[in-house]
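For this depiction, one protein chain was excluded, whereas all remaining protein chains were kept in their positions.
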Amino acid sequence: MKQIKGTNDFVVKFANVNGTGSASANHLFAKAIFRMGIPVSPRNIFPSNIQGLPTWYEVRVSSKGYLGRRGGVDLMVCVNPQSMEQDIASVEPGGYFVYDNTKPLAPHLKRDDIHFFGIPFTEMCMREYSVPRLQQLLKNVVYVGALAALLDIDFGVLKGLLNDQFKGKEKLISSNVHALEMGYQYATENFQCPLPIKLKKGGNVAPHILETPHILMNGNTAAALGAIYGGATVAAWYPITPSTSVIDSFATYAKRLRIDAGSGKKNYAVVQAEDELAAMGMVVGAGWNGARAFTATSGPGVSLMSEFLGLAYFAEVPVVLINVQRSGPSTGMPTRSQQSDVLAAAYASHGDTKQVLLFPATPQECFEMTVNAFDLSERLQTPIIMMSDLDLGMNDWMSPPLEWDDNYEMDRGKVLDAQGLDDAKKWGRYLDVDGDGICYRTLPGAHPTKGAYFTRGSSKNEMAVYSESGDDYVRNVDRLLRKFETAKDLVPQPKTHPPIEVKKPKTKLKLGALFFGTSASPSYEAVEMLAPEGYPIDTMRIRAFPFHNDLDQFIHDHDLVFVIEQNRDGQMRQLIMNECQIAPTKLTSILNYSGTPITARDIANQIRTSLNTKSAKIVPLHAETA
Amino acid sequence: MKQIKGTNDFVVKFANVNGTGSASANHLFAKAIFRMGIPVSPRNIFPSNIQGLPTWYEVRVSSKGYLGRRGGVDLMVCVNPQSMEQDIASVEPGGYFVYDNTKPLAPHLKRDDIHFFGIPFTEMCMREYSVPRLQQLLKNVVYVGALAALLDIDFGVLKGLLNDQFKGKEKLISSNVHALEMGYQYATENFQCPLPIKLKKGGNVAPHILETPHILMNGNTAAALGAIYGGATVAAWYPITPSTSVIDSFATYAKRLRIDAGSGKKNYAVVQAEDELAAMGMVVGAGWNGARAFTATSGPGVSLMSEFLGLAYFAEVPVVLINVQRSGPSTGMPTRSQQSDVLAAAYASHGDTKQVLLFPATPQECFEMTVNAFDLSERLQTPIIMMSDLDLGMNDWMSPPLEWDDNYEMDRGKVLDAQGLDDAKKWGRYLDVDGDGICYRTLPGAHPTKGAYFTRGSSKNEMAVYSESGDDYVRNVDRLLRKFETAKDLVPQPKTHPPIEVKKPKTKLKLGALFFGTSASPSYEAVEMLAPEGYPIDTMRIRAFPFHNDLDQFIHDHDLVFVIEQNRDGQMRQLIMNECQIAPTKLTSILNYSGTPITARDIANQIRTSLNTKSAKIVPLHAETA
Amino acid sequence: MSYIKPKFRHPRLPTNNLGYTIADYDGAISTLCAGCGHDSISASIRNACFKSSLHPHRIAKISGIGCSSKMPTYFLSRSHGFNSVHGRMPSVATGASLANRDLTYVGVSGDGDTASIGMGQFIHLMRRNVNMTYIVANNGCYGLTKGQDSATADLGSISKYGDVNGFDGIDLASLAILQGASFVARSFSGDKEQLEPLIRAAMAHNGFAFIDVVSPCVTFNNHNGSTKSYAETRDHLDAMPVDFVPMRDEIRTQYAEGTSQSVTLHDGSVIHLRKAVSGLATNDRQSALNTIKSNEDKARILTGLLFLDPDTQNLSTSLELATRPLNELGKDELCPGSKVLKSINEGLR
Partner (left out) sequence: MSYIKPKFRHPRLPTNNLGYTIADYDGAISTLCAGCGHDSISASIRNACFKSSLHPHRIAKISGIGCSSKMPTYFLSRSHGFNSVHGRMPSVATGASLANRDLTYVGVSGDGDTASIGMGQFIHLMRRNVNMTYIVANNGCYGLTKGQDSATADLGSISKYGDVNGFDGIDLASLAILQGASFVARSFSGDKEQLEPLIRAAMAHNGFAFIDVVSPCVTFNNHNGSTKSYAETRDHLDAMPVDFVPMRDEIRTQYAEGTSQSVTLHDGSVIHLRKAVSGLATNDRQSALNTIKSNEDKARILTGLLFLDPDTQNLSTSLELATRPLNELGKDELCPGSKVLKSINEGLR
């Protein structure tokens, strides 16, 4: 029978029941690989309940450092009878299936193209522990021990992790280590260890990974740190998966880093609002009053915030919103990932609105873009929406360490203080003095006699006086467009890489691929898969809306451009067509909207199919306009 | 000095202060012209307050029956000192300015290219009436009397109108008639009456107008009647200008037409909700439970309803929403008109959502499309959003009479009752039995043992059982796309007219124009203006989203297509580019977003400019794709 | 995951007046945590409907979002259900009740769903006196989003994450009494002797009936209780992986009317219940409020039927709706026809 082989290159998946403490054990497994210096990317696939439903944990190991999902499972660890059937089916031919054989496997579930490894986890734990809680909990640690033998995990690293985790609680450390050993011992005694898929420190790991001491962190934590470093002082929010941990982390870090030295009091405020409308209202109020304020939410929250987002757009109030996207529409699948709020965010609210969006692809960017979002929101006096997603926000990603330049100064934008008001010749809140569409604002309380004005969403003239004149209205909204134009050069620019050389190209077409956020990593991988097959594809990663002119140029320079994204309607493609002057037949959607993150194999397959059948579709454009 | 001339073809505008009762007098003026059988279209341009601010009333008279705004003012009646300066400036050279000369006109306001007619309205009324209320009120009637002389309005018609209005209140009739006569007399005694602009019964009025006995009604009343005839039983709403009168009229008609004969009780319910979220929630609840339910709102309400619209889309609940658009974004200008919620409505809510939109252009269509909306919402099991606007909804439009086919049967869509459930072989709420994406629903209480299911926005499979499987999710949202495809043939189809023959065309380009709603009337007029100038433009009026394939074909068949709409961002153009495979350079936006309805002259001017400068812009498309 | 149906059931189950067995009122298997108070409430609703001999298919279940709002899946599978959006169940229920005044409506919500995001709709639902039973499964926290304080959490209570709640808890029963609810009760999820009859009475009430049910969250309980025992338990928790939810049993209690009872929750905290004497329910809002408050001052949660106004006008009556459900009306009743339209046209000339 075939055996899947590979050093530092495979996919392991765990099938568990939620609420059983498995996530921690699975994390131990992934973190051990990380500490061995081998690129790893774990993903939690969990249900929208608290206890008792199937949950999975997929760990990709990739010597080259691909952090997106590859597709397929090489080794499955299944301790959940509920999902056993589908778990067995999902293993690649030649792969491995580790399961609890305390109860024998039902014969009809057997496959003869994969390798089964039964280990009596339950029985072992029942024998070893008398407390039910420990029987339940340590079972997870036992299978990690078994994997240590099967995959050749450095046992010292595992112990080190347990030491870190339970620092000071010796009893817990030793019971956990014991459980690990039990599993390890069982595997070595009963199976040929290690398997043909295994880990090797150093090994074939790509140099750019080895050179930097990476960290393992999720995007939500990184965004929270961004808010700390970006000087956010007011966080108002309403709990919603998968954005909740942004604020949790912010509060945790702030408690440590933002206490006034003298008084022990807080230099920040976190308020759990009564809903998302209120959360956004608080952020608008605080932003209007000169604090750096933000909120984090997900789909339903974005819908509920849309009226306020329109107000902030029109009243020109700095606001930062971190949208950690989940499956939509409506309640959708709250614990599944998508990139499907692109249009809802870009045009949030009725009337003519255009919002500034940022698209981070890594925790590092979550950090940097959050800092940037505060600068941009004050520079542009408008909401900045950072579009993260569940995959990026809640999963651990290997990342180069976060960096900080101590020379950074906050950009508070055009705010006139008392001195500024005294110096100004003529001041009007909505006068476009500099021609960039951005006017000078003032803060309440700044000056005894100057600079007070009335903020309203509704009709006004340049002097902030109430006006229902059509001319005033048009001048105002045209200026907002001008400001949006200004934004193009201020937001993060798209990223390209040097083109991949291809020996014998199979197509004469100049191919390009556009993507953003969590679609980036598997897209790069797919492009590298396709190059040796004769398909050279240039890439551009979109990092913000409004789009930089480079994006137009990129599309212009290619005959066919794939737009790779994780939603049903190809929303980024639509946004591009709306905002750029692009012939739509040039843009082909590559989509995944199942709720689990898109894989490199899936992308490559879709592109292959498209290239083999699309040629017919590329011609009409020339035809149509001839 | 030049004198503007014209029989049954001119624009009169009134400048008043709101809260002074002028609207009724102005309406009397317009209605008299209507009763004379001459096409007239009055427009109220009013502020967002109750008393004391400038308000205008613009009356267009057009023998050909153009009901959109033409642009320019031929005769201005100004009784508001606040706006006098801008009112004088707005009169066309050779036009007429009627004003209250109780106080003399400030010399610097004089223009020597227009004709001034001072009438001491205030003085006359002070002399004639002792009660301040009457002095104030009847002043308005006096100027209507003067206009009767100046424009040759049939005095009998005016009297008839007063008789109708104050039926049974003889004293009121005679005091009003007296006021009319006072004005009439003053004008005939002091000026050469009638002016070169004047009215003439029969006259040069277009035959298609003369042939039908028209009615004068606003779109909101028509929509309300549509809800009555469409069988709506539940109306839940929250007051907001300019949609309020939809529900007001519905309640008024229902009080008359929907009382249970036996009990005297109501066969309908109107509930003023606590806000728009609740209004939409009630409609969703009622629609789910099998009643025809609707709400009406405007911009901010659409934003607030978006979460529920997403739920209704995903949970497939019939919902009818009448969106009477006003200026956006945010509070915008609540009493000004725009067509700027196109994108907000089409993609209402986060996640991948697509909503069905209807675009009425006349009160007749408001009526018919509202009826249709209820059929469509139940047929398609999804929200139907009718996109009216302030101009259509709140102004009186001349219209052929509303028609009703007594053979009409409500299309309640695919609903299985007890019998249907017993007959069905296998039933699952989300099984696509017919392949059109539309499944069979059941109503609560229908059957003792069959057909009960759980409705949720979140994850589910075809049998309506909770599921977080990616496959189930994808199958479900793909089916929703299929349903949207089905909708294309069910919604009102776009309208074209036979092409206009042009003797010596000035361009070789095949030109087209796309428009919808209140942009239609002035667009048709502009096209007729341009034809004799050598620009033949084919037209297509969009009546619904999703777009019919004819729209693609129309664009395909033309070299350059103008998209005429009333918003800043060219939202319909964007929607077309999103949903059709259209090269964007083919579509040129013609826009007005000042808040006052677009005029034929403005459209014609913009097209002229575009044709004289655009040619350069049409080439690049060929170039780009070459 | 826990099960509200017993695993084994006697083949010949007793039937109610309509001939249904209790199984006809069952729902799907619960996916809530083992021992969650919400499951006890589901069971009580099921039992109440059985005992009151209601046709299951003539009941409609409506909820918002949350662990509590999932409950309707776990009882009455033969009833239609609607798990709508967070905090907006009241409006959906209002619309449903307008469409068909003949069904029995059961709304199920959580304290987050009702007291935070749903507060506005909740108050206006009461003001309209929609004919329905509204049950809040009140656990002082947001279960489904993992344990944040809700607006009913007691001042000073400590959440699983160690944060001290700095705000007064909203007393939904008092609020309901002040804002015009016509039936207001409170109970404890584990006290089925009290809860079942209250639910039956609420469903029989011809107007808006509110029941605030204290329903401990096994996993993120947020009641103030004895800080000492709580702290002890916390220490214990610290060593656990965050995603570990131990298996627990439902908390059951049973005590006589007019007496008090202390109940120890899963985390070791203690709440003090006081059972009002039935039949004593006042129809004087002011005195009901005063009684609740005086118990609260003694750190006691008063349970039982707290206020009742039996002669109330529900929304269908105050709107003067005809007796036939609106969703049954056809073209004949609804569509005035071409003649009427002609006369309307006449009026517009």
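A, B and C are the chain letters, set down in written order, and residue numbers restart from 1 in every chain.
Note that contacts are C-beta pairs under 8 Å (C-beta built on N, C-alpha and C of every residue); 3 or more make two chains touch, one makes a residue touch a chain.
Everything numeric here is computed off the predicted structure, so don't read it as measured data.
> Considering the complete complex, which visible chains touch the unshown chain?
A, B, C
> Which of C:L54, C:L103 or C:M119 sits in contact with the chain that's absent?
C:M119
> Could you tell which one of B:K169, B:H208 or B:K506 touches the chain left off the display?
B:K169
> So one chain is hidden, and I want to know which residue out of C:T15, C:S53, C:N290 or C:T323 touches that hidden chain in the complete assembly.
C:N290
> Among B:S48, B:S459 or B:N476, exactly one should touch the missing chain; which is it?
With B:S48, B:S459 or B:N476 as choices, the missing chain is touched by B:S48.
> Which chain C residues would touch the chain omitted from the figure, given the whole complex?
Chain C touches the chain not shown through residues 116-121, 123-124, 127-128, 151, 166-168, 170, 174-175, 178-180, 285-286, 289-290, 293, 313, 318-319.
> Can you list where chain B touches the absent chain?
18-25, 48-53, 132-133, 136-137, 166, 169, 172, 238-241, 244, 248, 272, 274-276, 300, 330-331
> Go through chain A and note every residue touching the omitted chain.
The list for chain A reads 35, 213-217, 225, 228-229, 231, 233-234, 236, 257-258, 260, 263, 265-271, 273-275, 277-291, 293, 307-308, 311, 315, 401-406, 408-410, 442-449, 452-458, 465-466.
Convention: only the chains that are shown with their structure count from here on.
> Can you compute the centre-to-centre distance for chain A and chain C, using the mean CA position of each chain? Integer Å is fine.
Here the centre of chain C sits 37 Å away from the centre of chain A.
> Which residues does chain C have that touch at least 2 chains other than itself?
Residues 31, 83, 85.
> When you check chain A against every other chain, which residues touch at least two of them?
48, 300, 330-331
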